[in-house]
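Only a single protein chain was left out; the remaining protein chains are all shown in position.
Per-chain residue numbering starts at 1, and chain names A and B are given in the order in which the chains are listed.
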Amino acid sequence: MTSLLELDSVKVSYRVAGKPRLVAVDDVSLSLGTRQVLGLVGESGCGKSTLARAICGLEGLDSGSITFDGTPVTRLGMRTRDRKLLRIQMVFQNPYASLNPRRTIGKQIEDGLKVNPDRSAWTVPDLLAHVELDASARTRFPHQFSGGQRQRIAIARAIASGPDLLVGDEPIASLDASLQARVAGLMRNLALETGASLLFISHDLSVVRVIADDVAVMSRGKIVERGDVNEVWSNPQQPYTQQLLSAIPKVDGLGILPG
Amino acid sequence: MSVIPASQPAASGGLSIRDLTLSIGRGDKAKRILRGISLDIPAGQITGLAGESGSGKTMTGMTVLGLQPAQATVGGVIEFDGRNLLELPTKKLNTLRGNDIAMVFQDPTSSLHPMLSIGSQLTDHLRQHTGMSKREALERARVVLEQVKVPDPAGALKKYPHQFSGGQLQRVAIASAIMCSPSVLIADEPTTALDVTVQAGILRLLRELCDDLGLAILLVTHDLGVMSALADTIAVMREGEIVEHGDRFQVITAPRDPYTKALIDALPHDGSAPTAPDSTSTGDAS
Partner (left out) sequence: MSQTTAPAQPDVLAVAARRRMRFPVALRNPLAITGTAIIVIWLLLALLAPMISPADPLAQDFDRLQPPSAAHLFGTDQLGRDVLSRVLDGARVSIILPLLLVVSSLFVGTIAGSIAGYFGKVADEVIMRIADLVFAFPTIILAMVIAASLGPSLTNAVIAMLIVSWPAYARVTRSLVVVASRSEYVVAGRLLGNSPLTSLGKDILPNIIAPVVVLATLDVGTAILLLAGLSFLGLGAVPPTPDWGAMVSDGVQNFSSWWISVFPGLAILTVVLAFNFLGDALRDGLDPRTADAVKGRAL
């Protein structure tokens, strides 16, 4: 399998006032193939969001390298993003912050279409239909939509650009609980349908279980285990993974409290 | 509105919902959100209310608290302590809410004031309602924080919400809910925003509070795993109606309603719980 994304010993740290530098991502090596859905799970503060931002060029690396389809990922500073790197797109956690409040939904999705190498791949109504929204949405503004609908719009915008890699940074964490799985499923389906890979970052193991092919478990800045999602679930190798999985309550009707 | 007398009075301290209806709008355009809910929430038990987005489960919890939208038309009876909450004047309901009926939500940050210390947030309401001295109230707060297992309770009183992790903050929110010794606790998706290992701790805590304090807990969640671990009885809602209500084991292992069966059949077979998967989102049982 040719790898689409290659992380080699990536280290990212932050300056914290009055304390030693906080190492958020510590020596992470990871590869992701084409048309693959990788779930990255871990508890809050484990560095998974920092890793996602680094992959999109939003964080500088202390050391190591990230290569996307042969192109090194550089930090997005005060320059326009490298055209090749436009093939990595991100869906953010907070759907209330990720859409420009003063532009119509249609215009924002068109921003995505403009950078799609295949100009005829999508139309706005097409995309809206694919994220289960009414075509009339295009002339409306973000504040007229619910959180779940906004996240669908953000997904449509990312997909519009025809990415090869879609990164979801806790894209369902801010959504109404019972919508989470549906939106996650939508991301998987759209990514695969357009031939993209999906890196899905979440603290919700149950959702990752359902939508991912592979899973990587992250703890304290390191990836502790990676493998086929069903294998990891049925036979976790690392103590941390075992502990994490055993904390998920089972649907057996026995009233056994986990952990 | 016709008042339907409760056929059996609610157990002491518990809450009884009879034929609760709620609609928004009037006439033909009225949207019927709740279509006649009847549910007992007895003391010392955790009553689970499951269902997908839009089934009306959250609205049921909000209506019990008197927090339904202002333009909603409500019918039926919510009986608590011999009174129908739906007929209480707002002022009395306000006193009741927080004192006798408390709530815990999905996001603890939204229910705590970011600029006030935990100590003053926990004691304000209590002092207002009981006239307790500041010192007594702080002592009570310390005891309650200890009860919900916040580490270093005395120190925690002086801290602010941003100094706690999500799980600790949910414990603080629970402490705030039980400060006035309520008899009913409405918990709406109390662990959904938390990491699984932290969730396990909160589930344990809710069970202990129910057993030790004899609380009547209404647990609203879409997560059947949480339901199976924590609820004593489970009611399943769909489109504003309760389609099934029964003992936890029975509902999970031998569901009577086709919709419940579809929900459970959609789970992976080793018993771990995905959240309301796509395949059942249309809700049609085969």
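What we mean here is this: a residue touches a chain if its C-beta (ideal position, glycine included) is under 8 Å from a C-beta of that chain, and two chains touch if they have at least 3 such contacts.
Predicted model, so just to flag it, every value in this text is computed and none were measured.
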Going by the whole complex, the chain not shown touches A
Checked against the full complex, the residue among A:Q36, A:S98, A:Q149 or A:Q180 that touches the missing chain is A:S98
Touching the left-out chain: which of A:G47, A:G112, A:G185 or A:P236? A:G112
Answer key for A:A154, A:V183 or A:I201 versus the chain not shown reads A:A154
Residue ranges of subunit A at the interface with the undisplayed chain: 56, 58, 76, 78-81, 83, 86, 88-90, 92, 94, 97-104, 106-107, 110-115, 119-124, 126, 138-141, 143, 154, 157, 161
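To be clear about the criterion, only the chains that are shown with their structure count from here on.
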Where the centres are mean C-alpha positions, what is the separation of subunit A from subunit B, in Å? 31
Please give the residue numbers of subunit B that touch subunit A in the complex, ascending. 51-55, 106, 165-166, 189, 192-193, 195-201, 203-204, 207, 221-232, 248-253, 264, 267-268, 270-278, 281
For a test of understanding, state which residues of subunit A touch subunit B in their complex under the given definition. 43-44, 148, 173, 176-182, 185, 203-207, 209-210, 233-234, 243-245, 247-259
